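Missing here is one protein chain; the remaining ones are kept as they sit in the complex.
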Amino acid sequence: MPVEKSFEPAIVAFCCNWCTYTGADLAGLNRMKYPENVHVIRVPCSGRVNPQFILRAFQKGCDGVMVCGCHPGDCHYSTGNYFTRRRFMIMKRLLEYNGIDPERFHARWISGSEAAKFRDTAAEVSEHVKKLGPNVKYREEFRITESAEAGT
Amino acid sequence: MTNEKLDSLLAKAGVRQYDCYQCGKCTGGCPMARAMDLKPRGVMRCAQIGSLERILKSNTIWLCTGCHTCVERCPHDVDLPALMEEARYLASDMGYERRDSKVLNEVFIANLKMFGRNHEMLLAGLYNMIAFKPLQDMSSVPHMLKHGLIEIKPHETQKSESIKKMIERAEKLSSVRS
Amino acid sequence: MSRIGVFVCHCGTNIASVVDPDKLIAAARELPGVAYAADYKYMCSEPGQQMIKDSISEHGLDRIVIASCSPRMHETTFRKMLKNTGINPYMLEIANIREQCSWVHVDKDRASEKAVNLMRMAVSKISKNEPLYAQTIPITKKALVIGGGIAGIQAALDIADAGHEVVLLERESSVGGKMAMLDKTFPTLDCSACISTPKMVDVGAHPNITLMTSCEVESVSGYIGNFEVGIKQKARYVNHDICTGCGLCETKCPVKVESEFNLGLSTRPAIYKLFPQAVPSKPIIDKENCRLLKGGKCGICAKLCPLGCVNYEDEDRTITDNFGAIVIATGYQLVDWPSMYGEYGGGRYKDILSGLQFERTVNAAGPTEGHIVRPSDGKEPETVVIVKCVGSRDPNKGKSYCSRACCMYAAKHAHQILEKLPGTRVFIFYIDVRTPGKGYEEFYDQTRMDGAVYVRGRVSKIYEEEGQLVCRGEDSLLGEQVSVKADMVILETAMEPSPGIAELTSLLGAARDVNNWVQEAHPKLRPAETQVGGVFLAGTCQGPKDIPDTVAQASAAAAKVIGLLNKSEMETSPMISAVERDKCSGCGVCVGICPYKAVTLLEIDDRHGAKRIKREVANVNSGLCQGCGACTSACRTGALDLLGFRNKQILEEVDALCL
Partner (left out) sequence: MESTAKSYRLATEYVMSRIGVELVEIEDWNCCGATSAHTLSELMGIALPARSLATAELKEPELDIVTGCASCYARLRLAMHKIRTDKAAKYLIENVIDMPYEARREVYNFLDVLSREDVTEAIKGKIKRKLEGLKVACYYGCLNVRPALITGAPDRENPQSMDAIIALTGAETVDWAFKTECCGAAHQNDAASVTRDLSWRILKNAQLSGAEVIVTACPMCNLNLEMRQDGYRKNTGRSSIPVFSVSELLAVAMGASARHIALDAHHVPAAKALAAALRRSEGGVAI
């Protein structure tokens, strides 16, 4: 896939139903504006986000991944996001190990009332990932294996 | 300008001024508060409203004995003795008037430079002379002399010269501290 | 092959003015599995819903994607609609193209492109959806109230009055709690006993209430509607079935120990009633101090009892009962100030009283029959110092929080002293005066006008000299050191949770905050519930509060319990964790992660080749599971999955975005 002149990254944001998803809805209600690149996937809790979801996204060529949940201590499910926090501190290292720039991955705490924070985070991450350019690492390797398979 | 200085003073002392909620427990237990023109709680108040000058001009910072009663009892662990100490250094550096104890402290250090140890009679005598208090505590002198509690001849460390040099090194380094 | 129907809502112009519905329809028709796609001005409206219903029967659709506003808005609406169509309500996905698309973007082309992406993600996800069915669980129509203070008493009475059975459990030998110890209550100064004893008698006599004193919770299992609770009935050594409470046994007991009810200000025998108005009005034997039970010779009380109630062989027993709901109302205790404040003498000085000790002193039924006198010499004080915030607002030595009731009871104490001993000088050392409550500020004003002198400053040191207590501090409004020679000092000490709260909450699975108070489900909107379904809270177990607030919260908790017990069964959300037992290795990581104790290890019979074996697998309790999915992310083998948000569903969404 050739790099287009104005590269628009595809970003997936896993948002917990109780805080960040609500915050994102509130941003809409207040008609705040942010880039179109961010696509929200609703999950009940940030603790539901299995690391393999993130790896899969990067593997499939997603340019950036956000995981957003309630602030630590405010989790709707009382402790879920503590596990998220611990899990994603290690996640960064795992990504590095896999050759994916850990800067493509962002974990943020955004409450249901922080519409502006959601907007700012979406804009910031979008801008940041844009600078990093397209995530082609695995896509190219896929293509190689695919064509090799096709060849035989 | 003033606040930068105040902020760095507080940072060096490890004190966050807004930790203090002005309950006055520090002043209540301070042994020297009676003689202070700005009470310990007042020092924290000045830090909160940004009035560094009042802190540096106060006699409080020179009267603090460092007994740590205040911080021991403080509900928010505000290390006032550390703040007082840093304020003394800053006051000296900035050329504010040093209160009464200057005389004593300098006589004390001069004493150490000479002998490496403290010579009580010389200390008290010199202090009284310079501070114009010729009779303070002098009633005890005959008793002390009689029982060998003080001596005319000072004890010297063997290497008092090295101590003098060391003190001078420390003084030099102290004066360049930011 | 699934037959998916895609319905795009214009939401008037809210969506259609930015996102082009035609593009969505066109894109949808290209997607595999989509059998039908249509758009409409308002999908949520009656005609909109009818249109979907018609399309379902016309095109034989089996799952529905609606591209519209946020699912938080209309997911329930559309699920209800599906219920009447024969399609399982969970065969529904909503693409949020309003709040998260048309409202937040300007560029029409790119917004439409994103809307297509969102719709495609929903279509991909729904291809993996499966029908889900809500379970119903029966409800045991009986409530357990833990703690017999005013909170527990109020909650028990409210629930019982609504016609439900209640067990009121109390650790001490009598209900009444702290309120029974108080003399008067602020700001109205009505006598505490006069308003609380009738309620105590009521719980003792109510046909729907079973009073269980000298009892503690030993075990809890089950979930909302179906708790099984093991209760330890501590040995009383007195048969309460026969005892008439005549009190003869107490008269000749040779033992004298400090009375816990009078906080050490008087003594009691080893066979005793907690206080004269105790409910039940029957004694127990304190086995730690009874001469005979300690191995000595005695047995006087048994000889005295005309009915032969005393039984030295009595033992602790465990009783098991089932409940539909549980109310925690375990209350508070005062902090142990002597271990915190060496500068106040660390408990060495007799004439320094805690606020509660003063309540006993000033109480007509107390050890001094209400005469305010010094414990050391029995003399009336001429000067009294009251110190506030002892142990509270002091993260260094005590608790960081404000204990909330102390400002008012300090004012009350000052008022009582000035009323009973006119001419006494009363000094109140305070940091702030907090009187947010109906009639509170007026009460504070009155106390000042009565002559109580408020001194702003925290007392730094209290020491005894020449028979008086010297209080040294700062009058911070004057900026000077002050020193008051007092004959009596009252320390208004902070509340902290009752001992054993940690054990109890962990049995129940309820959370505690940093200060060990029981955590409410939501600080504003669910203040009388814990985050565990069916477990409610009332009174000072949740945080320091005064009597009016305690009673209000107790009634709130009772209302919640009544609402629950009025149903005979309840529906649970089907979007919960499920275990694939074949995959589960029984590692148990999920057990520790679950905040609701919903996951446990279960031993099952299995086959290993031809051999029968027993092994452990994770088991999810559908009554407890709230569907957060934390366990699924921690599961190593992928045996745990969250229904409605299955791994494969979410991965489909991811894949659909990336293509």
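Every chain is named by a letter (A, B and C) in the order it is written, and numbering of its residues begins at 1.
Heads up, the rule we're going with is that a contact is a pair of C-beta atoms (placed from the backbone, for glycine too) under 8 Å apart; a residue touches a chain by one contact, two chains touch by 3 or more.
Model, not experiment: these values are computed from the prediction.
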Chain not shown, its touching partners among those shown: B, C
Hidden-chain contact residue, picked from the options C:Glu369, C:Glu466 or C:Asp582: C:Glu466
Selected from C:Gly33, C:Gly264, C:Gly342 or C:Gly451 as touching the chain missing from the view: C:Gly342
Those residues of chain C which, in the complete complex, touch the missing chain: 342-343, 345-346, 348, 461, 463-466
Missing-chain contacts mapped onto chain B: 31-32, 34-35, 62-63, 65-69, 71-72, 81, 85, 88-89, 92, 100-101, 103-106, 108-109, 112, 116-118, 120, 123-124, 127-128, 131, 133, 136-137, 139-140, 143-144, 147-151, 155, 157-159, 162-163, 166-167, 169-171, 173-174, 177
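Simple rule for what comes next: only the chains that are shown with their structure count from here on.
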Chain contact graph, described as a line, ring, star, complete graph or other shape: line
Chain A-chain C separation of Cα centroids, rounded to whole Å: 36
Rounded Å distance between chain B and chain C, as computed from the means of their C-alpha atoms: 53
Chain A-chain B separation of Cα centroids, rounded to whole Å: 58
Contacting residues of chain C [partner chain B, same complex]: 343, 389, 393-398, 431, 456-461, 472-476, 479-482
Residues of chain A touching chain C in the complex: 8, 10, 12, 17, 21-22, 24-25, 27-29, 31-34, 36, 39-45, 47-53, 56-57, 60-62, 76-80, 83, 87, 119
Partner chain A, residues of chain C touching it in the complex: 70-72, 96, 98-100, 103-107, 110-111, 113-114, 117-118, 121, 511, 519, 531, 575, 593, 595-596, 626-630, 632-634, 642, 645, 647, 650-651, 653-655, 657-659
